[in-house]
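Have a look at this one.
Shown here is a partial selection of chains from the complex, left in place.
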Amino acid sequence: MADPDALILTAIGIGIAFGVLVLLLVTVLIIRLISWAINKFTGDDETQSQLTEIQIEPEALSENRDRARAAAIAVTALIETQPHLSRRDQD
Amino acid sequence: MDELLDFLGSTGLSAIGPGEGLMILVGLVFVYLAVARDMEPYELLPIGLGVVVANLPLTGLLVSPVDGTGFQESGVFGIIFHYGLSFWNILPPIIFLGLGALTDFSPVISNPKTLLLGAAAQVGIFVAFWGALATGVFELPEAASIGIIGGADGPTTIFLSAQLAPELLGITAVIAYSYMAAVAFIQPPLMKLFTTKKEREIEMAPPREVSRLEKLLFPTIAMVAIILIVPRSAPLIAMFMIGNLFRESGAVPRLTSAASNEILNIATIFLMLTIGTQLTAERVFQLDTLLILGLGLVAFACGTMGGLLFAKTMNLFLKEKINPLIGSAGVSAVPMAARISHHIGQQSNPRTFLLPHAMGPNVAGVIGSAVVAGVFISLLGAG
């Protein structure tokens, strides 16, 4: 790559930077259109993904973790309802 | 008794110079800023400790794997610098994988205009690039490595310097991170100077809800589009978008958490320590360092102004005005710059809630500087 003159390099640099981000701006608008169109056809927001019919999770591993997290968050609701629960041992 | 003399000769005390001593103090200042002032602790604490370690003589920690023959000094940081940065340059892309998995593009998708602010705020890169050339001290590749400081993005600065000016890698990276830590002092004066009170009080409607499909399509199409135009930005852009797709897909929670926690934290520890170890006395105590310090500040300032002025110009054509304060967030320095826009906005008008809006240019700025780095590499790199 021959040593480009600094001016050209700046022009290309700024030009490409703006060019790419304008292109992304246009992309966002197109995506908004696609997303709107798909919603109109499927009648509702694109659901997560049709769960394949086979979905039994034998491993207790992930359930256990989610259950612990859910329980912990549930308890925050519990504490907010009973402020008298002083936190004695804040480790 | 010659063994005793041998041993005394091998101690650090006998080999340390005033320069190293001063640099150890500089390192400790970084540690103080990170710990006591809470300024960018995740970067400045390991960088500061790296500086201290690098300037303790005869430790063997900086020995690069290529020099040694047979048994290698356990040059922990020499090895990480060589394979992580100067030779393979794989640490910055790995960090971008994690950052992508932490990024939410909704602000950009709900308000695409902000993408332009992300572009405008990269102008600081070229101002500093020309400044560096003007000094006559730096060649084109070095000027690019100094200019990229204006991109206000650590990994991008490291990625570019590692390829174009490895000897400047430590200085440019540390200065970039230091100015990012100090962005709360650099930007507010400029933001108040270049915007009127009325402009600062502009309230923006809360951003619209973005659908999951949009959050999936954007990174996918952006990745392909950007890399087709600037292939040399692929190591950063591809990994960033891959991390983002892990997150937005919701289908691979374990991979998303590995990327945004384990991989990001482990890479950060070793990268930041190693960056710090590049700041040895003879590299720092040169005229160049002062020049780069100045040029870096100019880059940050011009980037901030670029974003502000471009936002004001856009307002001339827009029915629904945008608060120009979000323009300064276009430099990136995620998420500090966005928080500053939000904070200054609230100072002027407590009812403005600019944070979600400022995140748009803030994230766009990351793409902006990665693209500019790609252009520099393709035109100046060994490519």
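By written order: A and B. Residues from 1 in each chain.
Convention: a contact is a pair of C-beta atoms (placed from the backbone, for glycine too) under 8 Å apart; a residue touches a chain by one contact, two chains touch by 3 or more.
Owing to the predicted nature of the structure, the values given are computational and were not obtained by experimental measurement.
Novice: With each distinct chain shown just once, how many copies of each does the entire complex in this file contain?
Specialist: Whole-complex stoichiometry in this structure file: A x3, B x3.
We take it that only the chains that are shown with their structure count from here on.
Novice: Once you find the CA centre of chain A and the CA centre of chain B, what distance in Å lies between them?
Specialist: Computed value for the inter-centroid distance: 23 Å.
Novice: Name, in rising order, each residue of chain A that touches chain B in their complex.
Specialist: 1, 3-4, 6, 9-10, 12-14, 16-25, 27-29, 31-32, 34-35, 38-39, 45-46, 48-49
Novice: Can you list the residues on chain B that touch chain A in the complex?
Specialist: Residue list for chain B touching chain A: 108-109, 112-113, 115-116, 118-119, 122-123, 125-126, 129-130, 133, 140, 143, 211-214, 217-218, 221-222, 225-226, 229-230, 250-251, 364, 367-368, 371-372, 375-376, 378-381, 383.
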